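One protein chain is absent from this view; the other protein chains keep their places.
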Amino acid sequence: MRFLKKLYVNAILLFLYAPIFILMIFSFNASKSRGTWGGFSLKWYEELFKSGDIMQALYYTIIVAILSTIISTALGTFAAIGISEKRGIWKKVLLNLNYLPVVNPDIVTAVSLMALYSMMRLKLGFITILLSHIVFSTPYVVLSVLPKLKSLDPNLAEAALDLGATPFYALRKVIIPEIMPGIITGALLSFTLSIDDFVISFFNTGNGVTNLSIEIFAMARRGVKPTINALSTLMFLTMMVLLIIIYKRDEGGKKLENE
Amino acid sequence: MRKNTFARAYLIWLMIFVAIPLLLIAFYAFTVTETGQVSFSFDNFRRFLNPIYLKVLVRSIELALKSTILCLLLGYPLAYIIARESENRKRIMLLLIVIPMWMNFLLRTYAWSTLLGKNGLINIILGKFGLGPYQLLYTDGAVLLGMVYNFLPFMVLPIYSVLTKMSPRLFEAASDLGATKLETFKRVTFPMSIPGILSGVSMVFIPAMSTFVISNILGGNKYNLIGNVIEQQFRWTGDWHFGSSMSIILMVFILITMAFTNKFGGDMSERGGLF
Partner (left out) sequence: MNKFYALLLGVILLLVGCGEEKEVLNFYNWGDYIDEDVIDQFEKETGIKVNMDNFETNEDMYIKLSKGGSNYDLATPSDYMIEKMIKEGMLEEIDTNQFKNYSKIDPFFKNLEYDPENKYSVPYLWGTVGIVYNTKEVDDVVDSWDILWKEKYKNNIFMLNSQRDTIGVALKKLGYSMNSRNVNELEEAKEALITQKPLVAAYIGDEMKDAMVAEEAAIAVTWSGEGFVMNHENPNINYIIPKEGSNIWFDSFVILKDAKNKENAMKFIDFLLRPEISAKNVEYIGYSTPVPEALDYVDEEIKNNRIVNPNLDELPELEVFKDPQDIIKEYERIWLEITSAE
């Protein structure tokens, strides 16, 4: 059984990472092709570091992703807590409105937000792209946290209150740790959505604020250069390194605990 | 109390950033512009009742449904396995599942193109065993593969988050009472994970309904999906009225579907809890 489990997980991981490896391999391609090998070369990495535009896009992509994740996770978590306590018509209203950015095709969210900002006389730029990311991410946080709240033992909070905790303390020390997996899931989803967004970002940014997806899609007419592969490879390796660091630290911590 | 404030605040946020934009879309949907004049009309909705658009909608539903089911079948076991790992390994595995999603979506899809081509890596490998070359790319299978590839983590994460905090004592209690592993799963684990399943299903089915880039690149753009058609209205044809009406139709369809699913799932989870 254990062997089967391992096999299954590894098969899935192979499936998930196969295209990533292709991406990485072709970042070293001497020719511009993304499908035919033309020899080994580091030229795309050179070009990457010379390219101010791509670096700027990377910067904005990360900043917007991190900020929107933090804000939408906080907003979504408290919203979920609020919604879970509600009953009846207001709960339905909240849930359905919350659903809408999830339900709508990206283009509809993009265009409707653009119209909203136009109505509000907001110039398109950093604020509008950040707001837009928070708008489409928060519902996913809510959807991730709500099931955890539903599965929560209702007696837990009561017990805390009975033992003299203030509602805020109960929230902080009892409820939030219990729903933490949901919060983390929500944060991960939020970050993932933000990092890859094109349509909503494109129509709601301006003033030099761009992101990687916009730059990549804009290259669609001409062919996406392997410079982007180089960037993706570096990003991926960075994340893997971070992952290893987290793992080592946790393992180290565990060892200390056991000693 | 405090929680009411949370709900109220979120309501205000939703009003501004979701309700008002929606009203703007509704405005477009229920109006037409003729020679500069804007007037109320149901025409945009009537236009959709053409068999050609309905065919597109049905095709999209089929694809979304298949993708969701596959994601569920593949994703649930994965979520289950991860949820039973040690704390450290859990975190790592979750991140491992999600990190590929942080690579640009278009690039990943292109990479599948490279893998699945007639002269692509998979056919080359199969060739070494004397098999193929097979037409893998520009097929329905390729599109499905691309969809599952893209949406799997969105199914795994919510299910995982519900399964992970299941107390091991629950399983102890169940086995003390004489339940086999299978019975434990059927009567305890599965019903308790239903809220997670529902979340996962929404997070896959709904975007799958309007995704089309995967069908474009891996399917050869031979068939239009409702997502294409809607996006084209806004980004190419310039007919925001029709695009808006289709979005509303799509939205209503999805909301109704999700309402049914939630009710169905709610019933199931209740029944499970009784035993």
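Just so it is clear, A and B label the chains in written order, and each chain counts residues from 1 on its own.
Quick note on the criterion: a residue touches a chain if its C-beta (ideal position, glycine included) is under 8 Å from a C-beta of that chain, and two chains touch if they have at least 3 such contacts.
Here the structure is a predicted model, which means the values were calculated and not measured.
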{"item": "Sole residue of B:Ser41, B:Asn88 or B:Gln232 that reaches the chain not shown, by the stated touch rule", "value": "B:Gln232"}
{"item": "Residue in contact with the excluded chain [from A:Phe78, A:Tyr140, A:Phe191 or A:Phe217]", "value": "A:Phe217"}
{"item": "Contact set of chain B toward the excluded chain (per top definition)", "value": "52-53, 55-56, 110, 113-114, 117-120, 135, 137-138, 216-217, 219-224, 229, 232, 234-239"}
{"item": "Absent-chain interface as seen on chain A, which is shown", "value": "31-36, 38, 50-53, 114-115, 117-118, 122-124, 202-203, 206-208, 210, 214-225"}
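What we mean here is this: only the chains that are shown with their structure count from here on.
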{"item": "Chain centre separation (chain A, chain B; CA means) in Å", "value": "16"}
{"item": "Complex contacts: residues of chain B adjacent to chain A", "value": "1-11, 13-22, 24-25, 74, 77-78, 81-82, 87-88, 91-115, 117, 120-121, 149, 152-154, 157-158, 160-162, 164-165, 192, 195-196, 198-199, 202-203, 206-207, 210, 227, 230-231, 234-235, 240, 243-244, 247, 250-251, 254-255, 258"}
{"item": "Residue ranges of chain A in contact with chain B within the complex", "value": "5, 8-9, 12-13, 15-20, 22-23, 26, 34-35, 75, 78-79, 81-83, 85-86, 90, 93-94, 96-109, 111-113, 115-116, 119, 131, 135, 138, 140, 143-144, 146-148, 150-151, 167-168, 171, 178, 181-182, 184-185, 188-189, 191-192, 195-196, 198-199, 212-213, 216-217, 220, 224, 228-229, 232, 235-236, 239-240, 243, 246-247, 250-251, 254"}
